[in-house]
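Dropping a structure here in structure tokens format, bear with me for questions.
Here the complex is missing a single protein chain, while all its other protein chains stay put.
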Amino acid sequence: MTLRGRTILYVCSAVLAFAVMMYGATGLPPFGSFSGAYTDLVLQITTAERHVYNVPTAINFDIRGFDTLGEEFIFFTSVAGVLFILSAVRGKTQTHPEPMESEPGIVRTGALRWFPTGLTAFIAAMAMDLAAHGQLTPGGGFQGGAVFGSALACVFLGVGMHAFLQTARKDLFDQFEALGAFAFGAVGVSAMWVTGYFLKNVLPLGQTGATVSGGTIYLINIAVFIEIASGFTVLTAVFLNQTRQTQELEE
Amino acid sequence: MNSGTAGQLATLCVALPLMAAASLAPFTKHAPRWVSCTVASTTALAVMVVGCMLTAYTFVHGPAVYWMGGWLPRHELAIGISFSVDAFGAALTAFIALLVLAASIYTWIAFDLTGTLFHTLLLAFLGAMCGYALTGDMFNMFVWFELMTAAAIALTAHKIEEAVSIEGSINLAVTNAIAGFVVLLGIALLYGRTDALNFAQLSQVLAQRPADALVLVAFALIVTGYFVKGAVAPFHFWLDDAHAVAPTPICILFSGIMVQVALYGVARMYWTVFAVPLHPYTHQMKALFLGVGIATALVGAVMAFAQRHLKRLLAFSTVSHSGMFVAVFGLFDASGMAAAALFVLAHGLVKGALFTCAGNYLNRFRSLDEEVLGGKGRQVLFNSLLFLIGGLALAGMPPFAISAAKVLYEAALKDHGLFSIALCMGAASALDAGAVLRAGLHITFDIGKAQRTGISPREEESECEGDHLERTPWTMLAVPAMLVLIALVLGMSGAFRHGVEQAARAFCDRNAYVAAVLHNAPVGVPPAPWQPRTTEDIVFNVCVSFAAIVAAFMGLYRDHIPQYLSPVFGPPLRALRDLHSGIFTDYVAYMVFGIAAYSLWLAMAVR
Partner (left out) sequence: MSNWTLYVPYAIAFWLFAIGCFGITQSRSLVHTILCLTVVQASTYTLLLSIDFHAKAAAPIYSSNYAPGRPAVDPILHALTLTDIVVGATVTALLLALTLQIHRRKGTIDPQRISEMRG
């Protein structure tokens, strides 16, 4: 199809689709007035029966924890998928050479070197803080994990790709990632073994506002943190490795 | 077994494959081949056994409802996520696991694996499809839908050395990702109205008044989203690109069940959530589903006949069958549902067998081109014979299971006074199966002339270790033989067909579903009347099979057909082929066109 034909078809359809969707949206409550029984019930029981302040965390890891299990495995599968797609060593043809153990000749000195490296420690600490208080303040395993992944990226900024790939050992973090995903499932199955309900919150809930509270919410939170942090590290390492290979190919 | 145990077992159908996937992943390069093969096969086998047990239990005792995290409904308000296992969902789980088992047996010997990652992805795919089949929650369904997509994207790109594999995978990724977002927009609209995500809860809220624009638009969005994965026109374009390049075991799953699982999602959602509020619009919905169904069936069949690349041919045949499933489901009653379910099952078995046979040609001769393979089929005679039998079974030749399904849908269509639809579907079937038989006859006996239209590289990489196979290992032949055999046994069993009819009645019973989920009160379903198959129906099926054979020979000896017909068929066929451009930018434009058309059609019905 020509660009022109496609544009005309798309614009006409999109105008219609937009109009119909807006027609449907007129049935929604006006902006700022949504409320319902499910909302109220959930707000009430999470604090009363799960002893946590951060209600979305309680929903993610307890009330609708099963969704999060699926979501964890979407992440896990994608990391496995990226490794699968990028491991071109498979098969007969190999279009690029194996990565060499050399470092492109960029040497950073002074502040350029030490500032990002120092930042690593700070960001990593912040990530763990975010994850550890997931049931109390905004944050949690996902957010902490994503921030932690960027902390290791600072090593790359500061001391270069070679050092980064040394720190972010792909195979090691790959195993941590699988461990995190497995642990989530294991918590669910253990709860089912004990109480008969998958992912039921069986541990003592602790006091509302305490650093360790919420029962299995806290455990799952940590499992998710491990998985997401290692997953992002693996992704960064794999993609940087690819960049290096491409550079070498071009040289 | 009681209801609680049934729910726990159903949960394990999802948790077990996922945990097995996670436990395989760390050993990417270190585990020997047999470890990952064993883990994958035993997990699939276990899920299949559990699925069969659940089917038997729910068939007798009605739906088993299980609340994740022990969050039982309070004041008839669903809090957590429920698994609502009924006979259809459980049977679908067992069938998914059977095909995954077949796929993993195919990988036992000689198949080229990358460490354990292939099986990790396969197991995640299994868990996702089981979750999708068993869940009773709208958003949870979306989550499993996305997990399916993520695994499918990676698995399609297995032959990463070839650019077409990557291209097929990209087309799948872009279209299916947008499909997921469209579904989520629909869910958000529904949530904004009902403040509910559980199917039974949504059903209860929406049943309070007839559907308005919001409900219809939300329904249209969710249906179009699932139809993208279900390959219904005009959303089917990604399918032939992806299925033509995916590795053989994954083709079994894509064509055999993934597409149909997405359509099952539409059926599940309609019968639980929308059956009551959309009842006043049944007429418009019937017109829509029958219309797009027949259009898809014919487009797929014509395109299948015009292909020379075996996997692409089979992929278009899947598109065509997808249309037939939608058309049969579009009767919106229990008899249509029963026919569609049996059809999906039978088609999955036969299509899985056909794809495996095609894969065996690829691994032996490094080509899937009808012309290149011409005459070589005699070297792998058993495989070729299975391919031809599969072609006949696809046409609906008794006593294979597709024939039994066709008897059901022809009866249902006749009841609705829509026999013309049955004729259209017969024509589509004959073209599909005719294409398969044409290719099979040319490959095996080297008669006539091979198809020349359609794209096909003359030589491809094989999927096995080494350059190509000198001998096809027994596992790669056992898989199609097993699948055809199961199709044969199921087709001959009248009791099985009757069981499907009864399960379909339970599936379509919205009140029983809501009562079971929210009020914990299972309701028995009265048994369906026993209808013996009539000779008339079987005669029709034999006619369709005969027409398929005629079509095959017409394809082979088309030079002897008078040429004055070619100006009539040539230009439309060329236009149709131009639409399948292989570029996702076009596909996205068609998708948005489809979304606009579907939702406009439904929204215009609002009174």
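The letters A and B name the chains in turn, as written, and every chain counts its residues from 1.
Here is the rule we use: contacts are C-beta pairs under 8 Å (C-beta built on N, C-alpha and C of every residue); 3 or more make two chains touch, one makes a residue touch a chain.
Everything numeric here is computed off the predicted structure, so don't read it as measured data.
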Residue touching the undisplayed chain, where the options are A:54, A:120, A:201 or A:233: A:54
Selected residue (touches chain absent from view) among B:35, B:52, B:174 or B:418: B:174
Positions on subunit A where the hidden chain makes contact: 3, 6-7, 10-11, 14, 17-18, 21-22, 25-26, 28-36, 38-39, 42-44, 46-48, 53-56, 58-60, 64, 67-68, 71, 74-75, 77-79, 81-82, 85-86, 88, 95-96, 136-138, 142, 208-209, 235, 239, 242, 246, 249
Positions on subunit B contacted by the hidden chain, ascending: 139, 143, 146, 149-150, 153-154, 157, 160, 162-164, 166-170, 173-174, 177-178, 180-181, 184-185, 188-189, 191-192, 195, 197, 240-241, 244, 306, 453-455, 577-578, 580-586, 588-589, 591-592
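Rule of thumb we're sticking to: only the chains that are shown with their structure count from here on.
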Chain centre separation (subunit A, subunit B; CA means) in Å: 31
Touch list for subunit B against partner subunit A, complex: 4, 8, 11-12, 15, 18-19, 21-23, 25-26, 28, 66-71, 74, 77-81, 112, 114, 117-118, 120-121, 124, 127-128, 131, 139-140, 143-144, 146-147, 150-151, 153-155, 157-161, 169, 185, 189, 192-196, 201, 212-218, 220-221, 461, 466-467, 578-579, 581, 583, 585-586, 588-590, 592-593, 595-597, 599-600, 603
Subunit B contact footprint on subunit A (complex, rising order): 1, 6, 9-10, 13-14, 16-17, 20-21, 23-29, 34-39, 41-42, 45, 62-67, 69-71, 73-74, 76-78, 80-85, 87-93, 95, 171, 174-175, 177-179, 181-182, 185-186, 188-189, 192, 195-201
